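The complex appears here without one of its protein chains, the remainder shown in place.
To keep things simple, chains are lettered A, B and C as they appear, and every chain counts its residues starting from 1.
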Amino acid sequence: MTTLLPDLTTTPYDVEAIRRDFAVLSREVNGRPLVYLDNASSTHKPRQVLDAERAFVEQHYSNVHRGVHTLSQEATAAYEAARATVAAFIGAQHDEVVFTKNVTESLNLVAYSLGNPGSPMTLGHGDEIVVTEMEHHSNLVPWQMLCERTGATLKWFGLTDDGRLDLADGVITERTKVVAFVHQSNLLGTVNPLPELVRMAKAVGALTVVDAAQSVPHMPIDVAALGVDLFAFTGHKMLGPTGVGVLWGRNELLSSLPPFMGGGSMIEVVEMAGSTYAPAPERFEAGTPAISQAIGLAAACDYLGAIGLDRIAAHEAALTATLLDGLRRISGVRVIGPDSMESRGSAVSFVVDGVHPHDVGQTLDEIGIAVRVGHHCAAPVCKRYGVPATTRASSYAYNTEAEIDTLLDGIEHVKRFWGVS
Amino acid sequence: MTTLLPDLTTTPYDVEAIRRDFAVLSREVNGRPLVYLDNASSTHKPRQVLDAERAFVEQHYSNVHRGVHTLSQEATAAYEAARATVAAFIGAQHDEVVFTKNVTESLNLVAYSLGNPGSPMTLGHGDEIVVTEMEHHSNLVPWQMLCERTGATLKWFGLTDDGRLDLADGVITERTKVVAFVHQSNLLGTVNPLPELVRMAKAVGALTVVDAAQSVPHMPIDVAALGVDLFAFTGHKMLGPTGVGVLWGRNELLSSLPPFMGGGSMIEVVEMAGSTYAPAPERFEAGTPAISQAIGLAAACDYLGAIGLDRIAAHEAALTATLLDGLRRISGVRVIGPDSMESRGSAVSFVVDGVHPHDVGQTLDEIGIAVRVGHHCAAPVCKRYGVPATTRASSYAYNTEAEIDTLLDGIEHVKRFWGVS
Amino acid sequence: MSESLYQEIILDHYRNPHHKGLREPFEAEVHHVNPTCGDEVTVRVHVADGVVKDVSYDGVGCSISQASTSVMTDLVIGRPVDEAMSKADAFLELMQSKGTLEPDEDALEDGIAFAGVSRYPARVKCALLGWMAWKDATAQALAATEKEAS
Partner (left out) sequence: MSESLYQEIILDHYRNPHHKGLREPFEAEVHHVNPTCGDEVTVRVHVADGVVKDVSYDGVGCSISQASTSVMTDLVIGRPVDEAMSKADAFLELMQSKGTLEPDEDALEDGIAFAGVSRYPARVKCALLGWMAWKDATAQALAATEKEAS
């Protein structure tokens, strides 16, 4: 396993220095030091992000895009600089990044736009939209709703017993118009074979839409090289504020799509009888955007970039390997998802025989360990693996090997407490 | 005019104390103290709002609604407490407040939901949606788009020469399904006759949708008493953060509407073949909400409530009266909108003969005065009054009489600089 | 861990649930699910002469939902429907109290062990699952018997 990791000894990864930037990490919970392993749900925010937002709001705040006064110019410049930073973070151009409120909005934006008048594709009976059985509800329900509105049919790739996509033939057909899939599963931790999926979609001329909520925070991304059409992620899972998400697409493609929401800033000429719309990205940013949150997200990108996404990925891989190893050694614990380090991220779901996930999570919380329990907004995955819910531990840049050990000890404690050891 | 105002001498309004809470107000712009009169576009945020957000993020942050661990419980409790605070601020119940990203989303939410499968109203050819000619683009374009999707017809109330609605007969008919209107115009400053509009809509059984972006920040509102169906406003215009807006509606009504965006948290049971949805407000909050921004908005409500909306309204009315008086005394200046204090707010649009609004705004900025110029996202109003754009000054709780005087002197300076005096 | 959610009473009911298993006779049976965690319960109610004669159930779920259903059966079986309903209301009120209510031991007996749950919004739904199912089933049972009577 260790060969998969870059040599961390020559470039020591200073996790303690990183931890000092996150106030909450020195907090106690139920009398124990907080062990925060719920990062796949949301991450904490370093003071650099909070400071960037506050400095902006206290000295340069104004609405953007609409004024000639100094604050308005400064705010617009700061907002557009944030767009450029976020774009550069994923290897994209400035005018390819749309700010939304979260990845859920990014995906709904696409699903609505494609079904709206003026869409470059007509969707109706006989047309097919393909997703996977491991989608987060945010990349499943919008497509179900689009199918309901248009009469198109939803199809999906199923899952193998070891938590991978079953890329069966016949799912993607000549009738497939859109292939929407998660890059890295938030429940299973699986990293999907993006090039393979893109190849299959392109072969039939289908549009690819990628839910990258769990990949952008955890691995270096060069979106221009991926060959995908639309790519969406969310700020709060990558050290940024809540209230801001991103949709990426080439400007020509974005500008060929009809608008989603109507309102201020997304228009060109408005008359009572009808309106014309601005090109992207403005076209998709109706109303006052999440100005200070975009600036916070850019600061988060700078912070992650300063550490290095490759080094964060290596750090997480080491923690994940320790966790999987440890879980394997505890009897009565079953991992839901890939049990090896191959093509997997740091989200590890598991069940403890005889203890309901709610009770696992709550018992861990009583000793300061924060993990997530439930269906993780991916209910069909639970159903597929025959469990009502799972417990999920997910590490990030600021977690330590010691915290993983605390979790493993905690699971032994859970077993003892519930009498299943 | 003074009789319209409560007696400010017995309860002195301490504007200087308020100003100290806003860091930016002690800033200089182009060597002069900043005079910020662009509040109709967006307001600044007091340190109490910034502190509330930061304290939450640094000690209690987590995703909401989905976890059993302590931080998740604390974050959920804080987020729901914010909802309760915002609800109480407008006299509403906790489960009647939906958090959105801005009022633009709130209005699009309604326009999409009403046209989606499962809507309580069917919209098609022959059905009519009524707006007014003074709508902000955010309460106009969504309805234009809904009409385009459904085949319904958009109609509107025109405007009188003095900036009021022309409540002509025949606009609302038996075919009217929705009447959507702005409570207080952001360009004209007009406060519309809400009870009259509600009465007309109810007489034909139409749903009322109110854009309250400019009223909630500036006057005490008891939404339960208004008789309207849906009521929307936005955080950043009322001392709150960007990235958060509100839609209010009675829970029975909201829960009878089909969803807008699909995704995490808005669902009940999700299967690959189809999903059922949670009741409101969750139904309309797909994905991770603007958690810390909702908490910031609640802090803004507390701040406004501590001053008192009635006192803020009186303070603004005094400033507005001074401004209108002063403008009347400057030759070649024309107010676009009501020229009296009756049923009007603090947004005052005007044109200076012979000087383009861009040049008015820029010249004022060169002496530190921030006003907005352009069509203020209400292009049809400019067209109606035959101007390409206006200059708009809009005051709020923290502005002073001295600032209004500086603006009036500034307009004289503009006239001199551009040789039109 | 004196502040633990998991009071001994709760653990006892979880390990040795009372009245568990589905029995006859019954006038109504309902199946309730908590979609956020997959907890499920099936509840049967037998009412006669305005009295809750029996409540039987089966289900899967976390300790809180299982224990609370067990406590519920203790509290309602054998009581007049009105009295049982007011116990359900008292329990609901306790659960919605966010830890601010002093529970009434006379009314709720073992149910007071759940007072701490009210501080955990995510678990309140678990604690209420069985109770809500019982209320629903009882309403159906009453409607069914009234219909027969008329």
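What we mean here is this: a residue touches a chain if its C-beta (ideal position, glycine included) is under 8 Å from a C-beta of that chain, and two chains touch if they have at least 3 such contacts.
None of these values were measured; they are calculated from a predicted model.
Judged over the whole assembly, touch between the missing chain and the shown ones holds for A, B. Across the entire complex, the residue among B:357, B:380 or B:410 in touch with the chain not shown is B:357.
Touching the chain that is not shown, out of B:98, B:333 or B:389: B:389 (per the contact rule at the top). Seen across the whole complex, the unshown chain contacts chain A at 65-68, 72-73, 76-77, 80, 267-269. The omitted chain makes contact with chain B at the following residues, 30, 356-359, 362-363, 366, 373-375, 379, 382, 387-389, 417-419.
Here is the rule we use: only the chains that are shown with their structure count from here on.
Taking each chain's centre as the mean of its CA atoms, C is the chain most distant from chain A.
Centre-to-centre spacing of chain B and chain C amounts to 46 Å, using the average Cα coordinate of each chain. Separating the centre of chain A from that of chain C, both taken as means of CA atoms, is a distance of 39 Å. Touching of two or more other chains is recorded for residues 35-36, 120, 123 of chain C.
Within chain B, the positions touching two or more other chains are listed as 66-68, 72, 267, 269.
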